[in-house]
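A single protein chain has been omitted from the complex, and every remaining protein chain is retained in its original position.
Order of writing sets the labels: A, B and C. Residues in every chain begin at 1.
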Amino acid sequence: MAEEALFTSQQLCEYVTDLFRDRLPFNRLLGLQISQFDGEGVEVRLPWDDKLMGNPIQKILHGGVTASVLDTVGGLMAILHVVRDLREVSLEDFHRKLSKIGTIDMRIDYLRPGKGSEFIATASVIRKGSRVAVCRMELHNQDGEHIAFGTGTYMVG
Amino acid sequence: MAEEALFTSQQLCEYVTDLFRDRLPFNRLLGLQISQFDGEGVEVRLPWDDKLMGNPIQKILHGGVTASVLDTVGGLMAILHVVRDLREVSLEDFHRKLSKIGTIDMRIDYLRPGKGSEFIATASVIRKGSRVAVCRMELHNQDGEHIAFGTGTYMVG
Amino acid sequence: MAEEALFTSQQLCEYVTDLFRDRLPFNRLLGLQISQFDGEGVEVRLPWDDKLMGNPIQKILHGGVTASVLDTVGGLMAILHVVRDLREVSLEDFHRKLSKIGTIDMRIDYLRPGKGSEFIATASVIRKGSRVAVCRMELHNQDGEHIAFGTGTYMVG
Partner (left out) sequence: MAEEALFTSQQLCEYVTDLFRDRLPFNRLLGLQISQFDGEGVEVRLPWDDKLMGNPIQKILHGGVTASVLDTVGGLMAILHVVRDLREVSLEDFHRKLSKIGTIDMRIDYLRPGKGSEFIATASVIRKGSRVAVCRMELHNQDGEHIAFGTGTYMVG
């Protein structure tokens, strides 16, 4: 793609999805998949893998895996918050915007042991700002059991 | 070791260190090492590895890695808080105590991009209780740059 | 009431409502009112008063007032969580239970300036334990505008 080309919101969503899948080593290591990233919202999925265990006796997710998934889905939501407002933008300008996005702080509430065959994370924006956005995130397993809540404050501009 | 044998605090520290090194898949995946776990305190080290990147352009740690390291060192500090008070205990009783320890909630403050060749995490207990302990954690790189703060509330009894 | 008498859940709810109204000086200073405290849930109301201003230019609530209301409604929810499980209990036993309830930690997310003629706070329990409960709290104004979120971890036993 020529850097000079202008992208719509929808094209940027596809671009971010590709970037996330191909270019983020730690997400690949975890096995994280973006199952949704469009105008409607964000969803990330994580299939169970023994390597993600934090407690071999109880066979549950490491608390850091839960935090990683929640930070990822919250960060994607923050990116979506920015993308939604863009009409036509060059890739160069979008990269500049992306480079400003980062987590300032995050709280995780661990509600239940992380048991399941697949985990599904979603997010919404609770404070919409041009410089800072705050997101709430949730992690459920395949049976709808609520594993954890997250709250993240993200720099967005 | 016979399950009936009674262990001292120091022996339990060695036992936890072995357990952590040999039995926790996700810590091995990250490359986390316990560099200290004794009466004096806790320290965890993480050598840089490209697979831990969250952002390939800036070559920095994924925020979830930072959270994982901080939750691990905080959880170890919570275990140490429990171990310190034990005089002589059977392995069976100790396992029962260990199984009650878990993270209730955690806050991470991301202070600087996670750049470095090695990361060092430490923790201290700020609220000492028989049921709940609260820990503060810090992550620095090999040059002493402060990458992140953590605050974790742990169930301990 | 004779201390020896046994109380039902409903009677304890009335008792707590009276206690809160008559015996908590700081809540009276703020003007906080319990508008609901029963099997269905908890609601606290705060009419605007100029003395609650944190910023005279913008005429908005002091962030500490928002925190106070959210901690109060979260603490009441934690009490309700305990009361719900009690069948018949003496006042002495109930006081012993009450004395163990306290806030361990709390996060407030300030979403909008605290403007309004009246503020309404609600809460729900997201982690139900016999020793620790975690609550989520919300503060809206009379027009339904969402002012703040809270998340509180409470010792309950």
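The working rule: a contact is a pair of C-beta atoms (placed from the backbone, for glycine too) under 8 Å apart; a residue touches a chain by one contact, two chains touch by 3 or more.
Because the structure is predicted, anything quoted here is derived from the model rather than measured.
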* Could you tell which one of A:N27, A:T66 or A:T153 touches the chain left off the display? => A:T153
* Structure fact -> Touch rule applied to chain A and the missing chain gives residues 104-105, 107, 127, 131-132, 134, 151, 153, 155
* So which bits of chain C touch the chain we can't see? -> 23-27, 29-30, 50-58, 62-65, 67-69, 71-72, 75, 95, 99, 102-110, 113
* **chain B residues that touch the omitted chain in the full complex** => 107, 109-111, 126-127, 134, 136, 146, 149, 151, 153
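One rule holds in what follows: only the chains that are shown with their structure count from here on.
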* Is the contact between copies chain A and chain B built from the same residues on both sides or from different ones, judged by whether over half of the numbers are shared? -> same
* Asked: Between chain B and chain C, what is the separation of their C-alpha centroids in Å?
  -> 34
* Could you put a whole-Å number on the gap between the CA centroids of chain A and chain C? => 33
* To do: Would you mind pulling out the distance in Å between where the CA atoms of chain A average out and where those of chain B do?
  => 25
* **Numbers and ranges of chain C residues touching at least 2 other chains** => 107, 127, 134, 151, 153
